[in-house]
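Below is the structure I would like to discuss, written out as structure tokens.
Missing here: one protein chain of the complex. Every other protein chain is in place.
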Amino acid sequence: MLGLNGKDFLAWLFVLFLVAAAPILLNPFPEGSAFAQFNAGYPDLMQRFVIFGIFAIGFNILFGLTGYLSFGHAAFLGAGSYAGVWMLKLLTINVIPAIIMSTLVAGLFSLAIGYISLRRSGIYFSILTLAFAQMSFALAASVLTPITGGETGLQTQLGDPRILDAAATGGNIPAPSLFGLEMGHSWKVSVGDWLWTFNAGYYLCAFIMLIAFYIAIRIFRSPFGMMLKAVKSNNQRLGYTGINPRPYTLAAFVISGMYAGLAGGLMVSMDPLAGAERMQWTASGEVVLMTILGGIGTLIGPVLGAGLIKYSENIFSKINDNLLHTWFSFMPDGVENFMVTIVHPFVGKGWHLTLGLMFMLVVIFLPGGLVGGLSGLYKRLFRRGSHAQ
Amino acid sequence: MELSAILLQVLNGLDKGSAYALIALGLTLIFGTLGVVNFAHGALFMIGAFCAVSLQKILTISFTTIDESKTDFLGNPAQIHTPYVEKWFGEAVGATMIDWAVPLAILLAIPVMLLVGFAMERGLIKHFYKRPHADQILVTFGLAIVLQEIIKAYFGANQIPAPAPDALIGSFDFGVLLGFDPGTIIYPYWRIVYFLFAMVVVGAVFAFLKFTTFGMVVRAGMADRETVGLLGINIDKRFTIMFGIAAAVAGLAGVMYTPINSPNYHMGMDFLVISFVVVVVGGMGSLAGAVLAGFILGILESFASMREVIQLIPGINQVVIYLAAIVILLARPRGLLGRKGVMES
Partner (left out) sequence: MSSDKKPLNLSLTRRAVLKAGVATAAVGAAPMIIPSKAWGYANEPSGSTVTLGFNVPQSGAYADEGADELRAYELAVEHLNGEGDGGMMSTFSSKELKGNGILGRKVEYVTGDTQTKPDAARASARSMIEKDGAIMITGGSSSGVAVAVQALCQEAGVIFMAGLTHSNDTTGKDKKANGFRHFFNSYMSGAALAPILAANYGKDRRAYHLTADYNWGYTTEEAVRTSTEAMGWDTVAAVKTPLSQTDFSSYVAPVQASGADILVLNHYGANMVNSLTSAVEFGLRNAQSNGKNFEIVVPLYSRLMAKGAGENVKGIFGSTNWHWSLTDEGSKAFVKSFGTKYGFPPSQAAHTCYVQTLLYADACERAGTHDPCGVAAALEGFEFDGLGNGPTLYRAEDHQCFKDVLVVKGKENPSSDFDLLEIVEITPRDKVSYDASIFGGELGACNSG
């Protein structure tokens, strides 16, 4: 189906179902209930899930297939973001040119950096990409302020030319839109106590993510993908067969850079601000962690990893003591306070601690990340013996 | 540009370089030789710094007396805190001990860091020698976050001043010594101490690996772990000890750095990237390379921060280390002194 084998098509359908129903699936708790804080079905976070999903899928094309660990992919996300905001400022508030330009600019940028960095392999390659990204970040936050907005970030302004658009009216900056449909526009549906938000921007991101995912599957299964896997498993032997692996790895690098740029373009289309810290090594590290956490080289893993990290960041950081007291209020006073004291270090300002512990637990107990670990667990439980060794 | 200005930056560079070299030295023992991608190295450096803070806190544990003649900010009688050490050893001796808390913390940091290193290796890293590097990254990064959050929970996020002893505050005028005008080439005493300290530690680690049997076995084990194991030598135990030593080196770098950079829980992450860059530019598996790279990058950074240079190339001070890393890695495929085949695939 669609040029995919049965199993892959099922996986793709599964993802299609997940993203289409996300506004419902991510809001399992009724509005106003004690655990509504765990609901993730609001536009900003849903958009982040799919956008970082795209970023991680792209990263996995490079890292998962070729084994080349780039520690500078955030630079492409950042470059894409800046290109996107400039399109929104100069050309039109319609997001299509911004998204296209982001992808292209990131592609060119990754071509330049990849061409140089791929002269080395292993850790030397990683440090080269890291160095390029850190340089981009440092310059964007300081001397390039006229182009990047510096540490404050690049924003749309009232006075922007937007040559294709009619002049803005009403004294407000127009919001990014798709042919007039604003990305922030939502339809809200309530069923019983549940409230679901169907957001235009989210569905645009989800649609693009499905395409990106489809392309990734095709790449994984193509002869090109096979070649990339050969690069990973035995670079040297590939050389002996007379094949120069560099054009292939460079192509993978540029493709994954374009995925990062696409993610950057979508980010600014949903929320028109590009900050320099998007390029910092911590941001590059985040996508590495997302991929490892979800499962390197698996199709769906990076998306799950991205979701888990973004969920922790956005949900756990917002739980405060006040909320803890409401959760445990059914308990006797002493026990309630005790429970609040126990949980307190892991939420709110302590959300990093939860994240750190999660990283450790996953890698210790689920080798191969979420996908690898869970499928391993599944095999051990249900098919004991058949896959021994 | 005047000669004195250049000499001044060379001095600065040596000092920055010794800091980089010292921080990178511990990492290269773990990363360059044991082959573990240790993202918790910055956290070890940070814990070292907090050994100094902790000792300072311990020495200033105080008993409280109420002074009715003064009031606090709410108008209640003021509480006067007097450290116990001043009560026990007399005011002068107690105050001197508090004043010398940072150098004294070396004595605390060595056992603490060795223990941290042993615990980390036995409890966690041991199981990851044969796992992919990606898994090592994830688990050590997770550990780094956990360690730093624990420090944050106890000490807060604000910086905590941990000054050098009064006797070592102030600076030495090298310029006068060399015949320049007074005040042109001055250098703080503490930084001179730091430089000498770094040299001693670097020398000790080199000597240990080079001239002791233990060191020889470890070096052999790095080159060919299995063969050494087959010879009936317990290489695992030695690797654990190596890990402990690496942690101690990182911790000592942290202790001595506190007067230069008031520690906060985040300082490890700030140094993590630079220490990886130094190790890799130096070349994987080479201790001498890491030290050399530390000094080269330190001196380049110092020169790039001169205002004449910034005027010439705006922003160069922001990127010089990374730019230098790129140039070196492109010119020399395995960094300055790297061994073939270490972490190249």
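Residue numbering begins at 1 within each chain, and the chains themselves are lettered A and B in the order written.
Rule of thumb we're sticking to: contacts are C-beta pairs under 8 Å (C-beta built on N, C-alpha and C of every residue); 3 or more make two chains touch, one makes a residue touch a chain.
Keep in mind that this is a model prediction, so the values were computed, not measured.
The chain that is not displayed touches the following shown chains in the complete assembly: A, B. Among the residues A:Lys188, A:His325 or A:Lys379, only A:Lys188 touches the chain that is left out of the figure. Residue A:Ile93 is the one among A:Ala79, A:Ile93 or A:Ile208 that touches the chain missing from this view.
Interface note for the absent chain: among A:Asn5, A:Thr152, A:Asn234 or A:Ser329, the touching residue is A:Thr152. With the whole complex as reference, residues 4-5, 8-9, 11-13, 15-16, 19, 70, 72-74, 78, 152, 156-161, 163-164, 169-171, 181, 183-184, 186-188, 190-191, 259-262, 264, 266-267, 270-271, 301-302, 305-307, 310, 317-318 of chain B touch the missing chain. One chain is missing from the display, and on chain A it is touched by residues 31-32, 39, 42-45, 48, 93, 138, 141-143, 145, 150-153, 155, 157-159, 165-166, 168-175, 177, 180-195, 197, 199, 271, 273, 275, 277-278, 313-314, 317-318, 320, 322, 348-349, 351-352.
Everything below uses one rule, namely that only the chains that are shown with their structure count from here on.
Contact residues on chain A toward chain B in their complex (touch as defined above): 67, 69, 116, 119-124, 126-128, 130-132, 134-135, 138-139, 142-144, 235, 281-282, 285, 288-289, 292-293, 296, 345, 350, 352-353, 355-360, 362-364, 367.
Interface of chain B with chain A (complex): residues 127, 131-135, 137-139, 141-146, 148-150, 153, 269, 273, 276-277, 280-281, 284, 314-315, 318-319, 322-323, 325-326, 329-330, 333-335, 343-345.
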